[in-house]
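Below is one structure, written out as structure tokens, with a few remarks after it.
Here the complex is missing one protein chain, while the rest keep their positions.
Naming follows writing order (A, B and C), and every chain is counted from residue 1.
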Amino acid sequence: MTATLDSAHRAAQNAEISLAQAVNRALRDAMTADDKVVVFGEDVGVLGGVFRVTDGLTRDFGEQRCFDTPLAEAGIMGTAIGMAMYGFRPVVEMQFDAFSYPAFEQIASHLAKMRNRTRGTLPLPVVVRVPYGGGIGGVEHHSDSSEGYFVSTPGLHVVTPATVSDAYTLLRAAIESDDPVIFMEPKRLYWSKDVLSTTGPEIGRAVVRRQGSDATLIAYGPTVSTALETAEAARDEGYDLEVVDLRSIVPFDDETVCASVRKTGRAVVIHEAAGFGGTGAEIAARVSERCFHWLEAPVRRVTGFDIPYPPPKLERHHLPSVDRILDAVASLQWEDR
Amino acid sequence: MTATLDSAHRAAQNAEISLAQAVNRALRDAMTADDKVVVFGEDVGVLGGVFRVTDGLTRDFGEQRCFDTPLAEAGIMGTAIGMAMYGFRPVVEMQFDAFSYPAFEQIASHLAKMRNRTRGTLPLPVVVRVPYGGGIGGVEHHSDSSEGYFVSTPGLHVVTPATVSDAYTLLRAAIESDDPVIFMEPKRLYWSKDVLSTTGPEIGRAVVRRQGSDATLIAYGPTVSTALETAEAARDEGYDLEVVDLRSIVPFDDETVCASVRKTGRAVVIHEAAGFGGTGAEIAARVSERCFHWLEAPVRRVTGFDIPYPPPKLERHHLPSVDRILDAVASLQWEDR
Amino acid sequence: MTVLATPDKTGSDFPLGFATILDPSPLQYLDEHGALSGVLRDDAPELAPERLLGTYRAMVVGRRFDVQATTMVRQGRLAVYPSSYGQEACEIGAMLALRPTDWFFPTYRDCVSMVTRGIDPVQTLTLLRGDWHCGYDPRRWRTAPQCTPLATQAPHAAGLAHAARLAGDDTVALAFCGDGGTSEGDFHEALNFAAVYQAPAIFFVQNNQYAISVPLAKQTHAAALAHKAVGYGMAGVRVDGNDVIAVQHVVAEAATRARAGDGPTLIEAVTYRMQAHTNADDATRYRNASEVEYWKSRDPLARLETCLKACGLLTDAVVAEANQAAEALADDMRARLGEEPEVDHRDLFRHVYAEPTPQLREQAAALQAELDADLDAAEHDEAGVEAAGRGLDASGADGAALGAVEAEAGR
Partner (left out) sequence: MTVLATPDKTGSDFPLGFATILDPSPLQYLDEHGALSGVLRDDAPELAPERLLGTYRAMVVGRRFDVQATTMVRQGRLAVYPSSYGQEACEIGAMLALRPTDWFFPTYRDCVSMVTRGIDPVQTLTLLRGDWHCGYDPRRWRTAPQCTPLATQAPHAAGLAHAARLAGDDTVALAFCGDGGTSEGDFHEALNFAAVYQAPAIFFVQNNQYAISVPLAKQTHAAALAHKAVGYGMAGVRVDGNDVIAVQHVVAEAATRARAGDGPTLIEAVTYRMQAHTNADDATRYRNASEVEYWKSRDPLARLETCLKACGLLTDAVVAEANQAAEALADDMRARLGEEPEVDHRDLFRHVYAEPTPQLREQAAALQAELDADLDAAEHDEAGVEAAGRGLDASGADGAALGAVEAEAGR
């Protein structure tokens, strides 16, 4: 009997789950572990969220722990702040990327600043889940990559998983953090599946997803898989590429990133957001500064164009593709070859 | 009589006016030239704005051309968009830096995107005036440098004057532009005075404010004068510094900036906003990429720290100072000296 | 047809008094059974026979459009479609009360209105087909692009109305909004600005009882959304949103007041979203069939038909003509939406600014070079074909799955 249970348990453990399910599991486990954790937002209750990420939480934890709100993002953010002031640990959902913008003042002027403002007496352990990124054929406003707005707002942590396991571990860590965390969920990966591992590095650590010696691809969230694909494709073209998955943009893991670039001497930064003033600018700038004497070529960026996110039928031209990254790699001044 | 008038006119022309007055004059001249230009916002009417930038406009042009609004920035931005759709050219004021945040969704999701969304049939000739920057002893939320949020939002132009004349010419150009322009006014310079010249380069052109051969200081808005001061001070230390005033961040003048850096081989980027993910990251990244083979040293950034803007008594530690810029210049690997 | 005037519900001071506003029972001229309630004056323009027949025709055609669009989603010819089936009295009634010179601010749900205004169905569906964000010329049709970020169109309408008034024109701006949208800050700011400016704006809330899955009771604690008018010192009225005569009448009254300089009006139309939020939503997760059945029995088109039959206006010829027009429209949609339109990658850069920035020119050139290279490679080299196809392809299996779920969420 125990054996049967154990093997069922093991089987369950080895079963693949989707990234959306991993987020759901992290929410459940956090809600079970700490009854101050509450989940709310638009349609997160009975419906279970438009991506089913909060599926079953209201049923299993009750309306007091997971609830629908009126349709108002500043209100969601502001009430989350008020609840956190009273000792709760709210996890709120902004239904889609561009719909966090109405909450921007609450995020920039309060969420990011309350701890500092009060010299640490009023920390705000709030997690803001933002499904983001393109490649899903969404109509306007449903494919933005808004991470840059948060990344440049001191006081926020900004993390983004690229794998099923990171979705779980980073979210658990985010909920446990006493600081506000913007949790960017690459919605294109919601249905990607993998076996879940519930242990992982802390917030603030990048990981090398693939070892390589010729150049480093630096990616996060939805572009990590594109980077890995590129590395595979590059092998045929004679390049041995290393892939770094940032996982956390703030704090930034200079150590891992710089160690990789110093080893390879070349770097390409990849993200979906528009390039100009995007997060890749920061990465390229700091890598260029910190690895100056190791660099064989300028750091290249492969990003979305400096345009509003295009309609579905054109988005494939906009998003970083394997080809475009390969082109960037090829441009890294390989005269010595 | 004509002679008297002429010389009075000349005298008036040669009289120094403040940057705030230059903005006022640009508004007046634009309102006189085109009766579709309307000015509105909080306290811009009878009071003439909290910085007196709109002084006398309601008196001289009437309540229909310059008017107070209810206290709601999204409403101001949204109604400006609606008026522009009907053929007006609104110039709106966000009273202080951080108070544009409530309008963020209107700016990011509509102002920046309407022309593109409608394939050019619905352009939005709106100017958003945002007083910004620190060094004035303001309480919280009154010293933010919010340009980065706009700079990374495709569809917006972002300009910022550093001189009395640029305040005039850039604002006139912004109002004449058929695209939305975020006009960042360095409020620390509102009272700086100079003789007004009403001609200047178009939007999108940087200017070399000081010629030099050893390194390029790249600055905009409030830090241009600090950069110029630094260049003076550096002379004593044996460095001949060039100073580039960007004037326009979007569009960006790669030509002028790169020409300067290729000439000097070294660059320091300066701004007040937090460094991480700030506009300086973009500048450093593109200069590092485009001038890679000309660079003798990594591009340095002297910016605000990655912290919420500090209270008045601590802001001097936060803001880029002559000393800190000099230190950065000294760190530009001058082994060859 | 005898219709009696009831001065206390019509006339000049009609939607203004608090008493009217605070009574949450909606105005109705056509009752649940399709009978005229008799409170409208006989000479109300909405009751003129030719007007009633025009309304009928528009309702038949509008519904056919909606059904056809839903079909085309199932066939994969449209990416997503938020249906307004059952809301046609609002969609169409409001449009019929406007002049062509008035401006209309639709949401993602209001395709039927746009078609009623005269916009080409294919251009109407450009957004939902994924070709471009807006397929028609907003100036020509005085119809703003369909708005997705909720309630953000409301301040545009307030601003445009204010502008029209400053310009001395008698243009009115009407913005649609959902019950959910009324919770957004922009809704509040828009109504307040319009009231303070006494702008000729009409804020028309289609209270269809749900915001995706969230029912009205979780959206507001007030007895009626129209009550919000009180806080702005604005005219407010609650109307039966399945009664196309009542809708036309209240919008016409609001427009008349707006043109006369008497300021904005908030209209709450009580209706029901018969379909799921969009094709991809599963409404059974959050509401039960009996509720849907109840509202089915109040179908706005059936009610109008009953009424017209009762007054002898609905001849076979009228029905045949309307159906013919509807089928012609559906045929045209099938044909033209069946074609795959050319998309031009250069459009990515063309309209970001009046003139592309140097940066955009560089990027456009880079993309062009990339595509040219791909083409060369494909032409001259077999391996190239593979390379060209290696890019991210949203139509792949994963993309399609996500597209479906994404489609479910708010448009």
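In this text, a residue touches a chain if its C-beta (ideal position, glycine included) is under 8 Å from a C-beta of that chain, and two chains touch if they have at least 3 such contacts.
Nothing here was measured: the structure is a model prediction, and the numbers come from that model.
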Open item on the list: With touch defined as in the header, list the contact partners of the absent chain among those displayed.
Closed with: A, B, C
Task: Absent-chain contact - pick from B:R235, B:H293 or B:H317 - done: B:H317
- [ ] Could you tell me which of A:I17, A:M94 or A:M114 touches the chain that is not displayed?
- [x] A:M114
TODO: Please pick, from B:R117, B:H142, B:H157 or B:R286, the residue that touches the omitted chain in the full complex.
DONE: B:H142
Open item on the list: Tell me which stretches of chain B touch the chain missing from the display.
Closed with: 42-43, 45-48, 50-52, 68-75, 95-96, 98-99, 101-102, 135-142, 187-188, 190-192, 226, 233, 276, 305-308, 310-324, 327
Open item on the list: Residue by residue, what part of chain A touches the chain that was omitted?
Closed with: 38, 64, 69-70, 72, 74-75, 77-88, 102, 105-106, 109-110, 113-123, 154-155, 157, 177-179, 204, 250-252, 254-255
Task: Contact set of chain C toward the excluded chain (per top definition) - done: 18, 22, 183-189, 192, 195-196, 198, 218-223, 227-234, 263
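Here is the rule we go by: only the chains that are shown with their structure count from here on.
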Open item on the list: Could you work out how far the Cα centre of chain A sits from that of chain C, in whole Å?
Closed with: 35
TODO: Measure off the straight-line distance from the CA centroid of chain A to the CA centroid of chain B, and report it in whole Å.
DONE: 32
TODO: Can you check how far apart chain B and chain C are, centre to centre, with Cα atoms defining each centre and the answer in Å?
DONE: 40
Task: Shared-contact residues (touching 2 or more other chains) in chain A - done: 74, 98, 101-102, 140-141, 276, 305-308
TODO: Specify, in ascending order, the residues of chain C that touch 2 or more different other chains.
DONE: 132-133, 149, 185-186, 347, 352, 357, 359
